[in-house]
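The other protein chains are all here in position, but one chain of the complex has been omitted.
And then chain A:
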Amino acid sequence: MSKNLAFEEPVVQLREKIDELKTIATEADVDMTSEIEKLETRLSQLEQSIYANMKPWDRVQVARHPERPTTLQYIEAMCENFIELHGDRTFGDDAAILGGIALFEEQPVTIVGHQRGKSTKENIRRNFGMPHPEGYRKALRLMKQAEKFKRPIICFIDTKGAYPGKAAEERGPSEAIARTLSEMAILTVPVISIVIGEGGSGGAIALGVANRVFMLENSTYSVISPEGAASILWRDGSLGKQAAEAMRITAPDLKELDVIDGIIPEITGGAHRNVAKQASYIKECISVTLKALNSLNGEQLIEDRYEKFRKIGQYTEV
């Protein structure tokens, strides 16, 4: 593994030691099987304890891992015949949001998701997965198209947020996001949203007005990035770690707050360690959820989505 994270250090070191020992054992032709076995047991225990006790900030690091699988990787692993469709028909095609039609277990579905790049060059083209207004307008266009042809919609959320730029502001990011929110509310087809990486702010929630919302175990979903929160609250962007803890942005936190419907387990160490296996977990979740939602008609789907969001919020009545 090339890019290890700080909290994983003990695991990495132990694994390196074992590899070393194995090399020595073969080269010197001595039997160290029992030692190696002992160490491997310790390694799996250590992995268990480290990955089972991840702090919010650790999860932020995993969610931001440069090799974390993207929307497109999951689509390719889960679906057949994905055909990408481009453009908002008004201004342009935003590569930070990707959409199209695919066959999911032989059923046509529309898939829309934020798309990060895998390399610097691709990241520049895709603006690091931070959409401009035309990205949301494309997303909504494809959702409306899905509705016309009665296709379920699957959204992947994976963005630091909508892009804060001059050109973006000139084209109305607020309106683009707000319209997506209110139009998604009245879609007559099933909508499932899954947070696969970072779900940051209004830019994330614009793909989140779904009948069911899931998060990958190590993804985050928040009103603002931890660094952004720290800079607003304490005027110090370097306090991201503290903000990550105070803001409650992890999948278990959101489940507890009743904001999401479920958590999709991750491969030990993070989704990037086995994309195909991770995709199969996601596929299973979508498959079960779609079957459940397919029994609802259009009106019931709208009502179901409405009820879900209507009750979110905590306050007292005196």
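By our rule, a contact is a pair of C-beta atoms (placed from the backbone, for glycine too) under 8 Å apart; a residue touches a chain by one contact, two chains touch by 3 or more; residues count from 1.
Operating definition for what follows: contacts and distances are computed from a predicted model.
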(message) I want to check something: the complex is missing a chain, and I'd like its UniProt protein name from "ABC transporter ATP-binding protein", "Phosphonate C-P lyase system protein PhnH", "YcjX family protein" or "Acetyl-coenzyme A carboxylase carboxyl transferase subunit beta".
(response) "Acetyl-coenzyme A carboxylase carboxyl transferase subunit beta"
(request) Can you work out which residue in A:I18, A:A139, A:I154 or A:I249 touches the chain that's missing from view? (result) A:I249
(message) Among A:Q115, A:T159, A:S222 or A:Q278, exactly one should touch the missing chain; which is it?
(response) A:S222
(request) Quick one: say which of A:G99, A:P152 or A:G202 touches the chain that got left out. (result) A:G202
(message) If the hidden chain were put back, which residues of chain A would touch it?
(response) 162-166, 168-175, 177-179, 181-183, 185-186, 201-202, 205, 208-209, 221-224, 229, 232-233, 246-249, 253-254, 257, 259, 305-306, 309-310, 312-318
